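Note that one protein chain is taken out, while the other chains of the complex remain in position.
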Amino acid sequence: MAHSAHHPPVGFLGRYVFSTDHKVIAKQYLFTGIFMALVGGFLAYVIRMQLTFPGESIPGYGHVSFVHYNAVVTLHGTIMIFWVAMPVLLAALANFLIPLMIGAEDMAFPRLNMLSYWIFLLSTVVLLSSFFVPGGAAAGGWTSYPPLSGSAAFSGGQWGVSLWILAVALEFAAFLMGGINFITTAFNMRAPGMKLFDMPIMVWLQVVAAIVFMLSVGPLIAGAVMLLLDRLVGTGFFDPAAGGDPLLFQHLFWFFGHPEVYVVLLPGFGVIGEILPVFSRKPIFGYRMIIYATFVTGVMSFIVWAHHQFIAGIDPRLATPFSITTILISVPIAIMVFSYMATLWRGSIEFKTPMLFALGALAVFLLGGVTGIHNGTPAADIFLHDTYFVVAHFHYALIPPVFFAFFAAMYYWFPKMFGRMLNERLGVAHFVFTFFFMNLTFLPMFLLGFMGHQRRIADPRVFDTLRNAQVENLHWLATIGAIGLLLGQIPFLVNLVMSLIRGERAEANPWRANTLEWTVPSPPGHGNFERQPVVYRGPYEYSSPESSEDFLPQNAAP
Amino acid sequence: MSRKPESSEQASATAGAHAHPNYIAIWSILLFAMLVSVLLGELEIPGFTTTLIFTIAIVKAYLVAAHFMHIKSEPRFVVLILASAAACLYFLFIGLAPDTVFGPFVE
Amino acid sequence: MDDSTVAKLEGANLEDLGIPTGRLAMWWFLASEISIFGGLVCIFVLLRWRHPEWASEAVHTINAAGALNTVVLLTSSLSAVLAHQAAEDGRYRKAARLLGATFGGGVIFLCVKAYEYSHEIHAGFVPARSMFWSFYYLMTGLHALHVIGGMVAMFVIMLSVRKGLNPQRVEYVGIYWHFVDIVWIFLFPLLYLAS
Partner (left out) sequence: MFDSWLPEAASSYAEKIDGLLVFITVIVGAWFLASEALLVYLALRYRRVEGRPAAYIPANTLRVMAVVLVPCVVILVFDLVIDAVAAPVWHEIKETQPPHDALIRVSGEQWAWRFFYPGPDGVLDSADDFEVVNEMHVPVGAVVLFELVAKDVLHSLWIPALRLKQDAVPGRSIRGWFKATREGRYEIICAEICGFGHTLMKSGLVVENQTAYRAWLDSQQGTQLAEAGHPGQR
């Protein structure tokens, strides 16, 4: 493999563009992800404005036709899951943190890692280009169910969906490479003395997420190829007239799609699990219990997928078994959440920005978690399926790991990434705006769902039941919330830029944390560790009686 | 800083630690098994043939995996990796079967 | 998980269990491949179960060609494993020659496949003809792409192992080749024999 890791690369291109250094690749993923988050956020703004002022021209976008609306909804979902959550949470954080946290000089396969990023970037370009092709971008929902997405005759554009499939397939290939790298690195590159159960929770959860991704995505890759052949070659895999079956694609999609939720959730939970002990100055509550709960979650995530399809025409006798597994998966997740809460108990809590976002993530996630029970109950799902209740539920379940945990991670690891501290005041303002406006955006959607407001319609006024002041007011609230949420990110972006230029210089261990990444300078040099660290203990020995300080780094000699 | 995995890879590749199975014998068994399944395919005894052909395929796959891929001499962990992938497929198959095979289809 | 398994896992540095990084990566890669091909096979088996009438299409596959390709792949697997053995013994030139033989097996396999495809397409059995043929081309095509990928890797490794560089990679590409072989072992009865 690449021994180039020993020699720092020279020149701008070698150092920042075609770099095999995991820290550079992490930042490449990070900035690509932030850029795509801005695109996805803009699409969210278009959706909200269209629902509140249907038919009117939207500032910055223009008039939204029904054709455009479907494409906007589709691309918002696709981008936020595959081009924001995955690159930022899985790729950027895992790339940056796994080698540093386990005391390795780089990933196991640095060149494969670089290839993974470039394939990902290619997939991004392909996806963005689909906005500009004749017929417009894919407009079949982020699930791209055939037959709608299986033929240009049904969905309009010949190019949009094909490019969408190609982009998603390239992205999967990129993350398969990344996933193999994360797993082998964590298993084989650990510093001497670091047993598997001395790894930080972040590393564990990233590894489990990567494994879940690798094992669930295969059938969908096959399904995506089949869908592409249906479109391009004229096969009939999902065309009932040719003996195919549209439901088959739904199964393949959700066999991946539901584990994917945990692929995104687990790294977010990993971030929270790193931050809570540091700012409570207390060991994490039940380290092994959390990791075992993660294993159970990972395994169970493979047997719950059909809860997305209760009323999709599947055999109704499947509903109750899948409902039971679905509802049971709340137990390991509850173990994780309660363990995190118990970490606070008798701690000494400092409300720095990373901690605020970590606690905010838990507070918001609780609502996303409990409303999953509504959707996971088949009989209740008859009413709630495809309504705004579902929309509210999955935003409450995914925004905490994807955005709150990501912001927490940024405020926490930014000093390590860039060598400067982020501004604390702007950070608190960012948190307050994000927390308040997030709830203002999505709480009304639960009520809209109860009123029977279905998803993915471009104009609620078409329907008698939705043509009233109540619905209008709720849409108003949600739109104000969404705009506030987007504007609330300005302090963050300003903070990023300002701190990069003239933030306070960060010392090696500004948070007085235990894990190995804090034992090297901020930012770490090429090759990370000047001397091979040796690990003597687990990662969460805070306020340990063995030490006079309130922390005890993993590599401090006993 | 040394990269231990690399050096141990070299070591395991050159040491020749484990005794080699008789590869030619296994290859001959595989060819014979293939011949049997081709002949069975020609016979076409309903039900029986299909079962037997796929049993033979599984045996062949086992022989290749165990002896050519050396899974037999690998740590259990490798079996766990591959078995977990197979287990996921098992879930997929079970979940798919009721809808894909027995739906309320209209012809 | 019982206590002893937990203790074993916790105490284990997997490196000490004897899986070098490259081979571990190969196993995980194969796990993801299993889920791709396995998923496809699951779908095919289920649809084939629902549509027994596909048998009348399946008889048009060329059994003899399939059987010949099975022999070719099994033999190339043999030379791959012998190459691995030679590399372990430090006989790198022999390893390279045996890898070359495996590469040649891949070439023969692709030639036979190409003959089959052209023959079938001339007879009107094109991918869009019916679901069986769609699956036939999808599965054998995906498999053929894997054969090509393996041959590219094998060619590169053949050149380096001749000079004694990275001999452990002979084993990794071998493992991959055997996997491709196993996939064919299942595709052969699925697509050719069962009718």
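Letters A, B and C mark the chains in the order given here, with residues in each chain numbered from 1 onward.
Quick note on the criterion: a residue touches a chain if its C-beta (ideal position, glycine included) is under 8 Å from a C-beta of that chain, and two chains touch if they have at least 3 such contacts.
Everything quoted here is computed from the prediction, not taken from an experiment.
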In the full complex, displayed partners of the excluded chain: A, B
Selected from A:T20, A:N181 or A:S323 as touching the chain missing from the view: A:S323
Of A:S216, A:T371 or A:T479, the one touching the omitted chain in the full complex: A:T371
Contact set of chain B toward the excluded chain (per top definition): 103-106
For chain A, residues in touch with the removed chain: 66-67, 69-70, 73, 139-141, 145, 147-148, 154-156, 240-241, 244-247, 280-289, 311-313, 316-317, 319-320, 323-324, 327-328, 330-331, 334-335, 337-339, 341-342, 344-351, 359, 362-363, 366-367, 370-371, 373-374, 377-380, 382-387, 447, 450-452, 454-459, 462-465, 540, 542-545, 550
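Going forward, only the chains that are shown with their structure count from here on.
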Chain contact topology (line, ring, star, complete or other): complete
Selected pair, greater C-beta contact count between B-C and A-B: B-C
Centroid spacing, where centroids are CA-atom means, of chain A and chain C in whole angstrom: 34
Chain centre separation in whole Å, for chain C relative to chain B (CA means): 11
Contacts with two or more other chains, residues of chain B listed in rising order: 5-6, 84-85, 88-89, 92, 96, 100, 102
Of all residues in chain A, the ones touching two or more other chains: 1, 108, 188-189, 215-216, 218-219, 245, 248
Sites on chain A touched by chain B in the complex: 1, 3, 105, 108, 188-189, 211, 215-216, 218-219, 240, 245, 247-248, 251, 255, 302-303, 305-306, 313-315, 317-318, 322, 527, 529, 531-532
List of chain A residues in touch with chain C within their complex: 1, 108-109, 176, 179-181, 183-184, 187-190, 195-197, 214-223, 225-226, 229, 233-237, 242-245, 248, 252, 292
Chain C residues touching chain B - in the complex, by the definition given at the top: 14-15, 17-23, 27-28, 30-32, 34-35, 38-39, 42-43, 45-47, 49-50, 63, 67, 70-71, 74-75, 77-78, 80-82, 85, 87-90, 167-168, 170-171, 174-175, 178-179, 181-182, 185-186, 188-189, 192-195
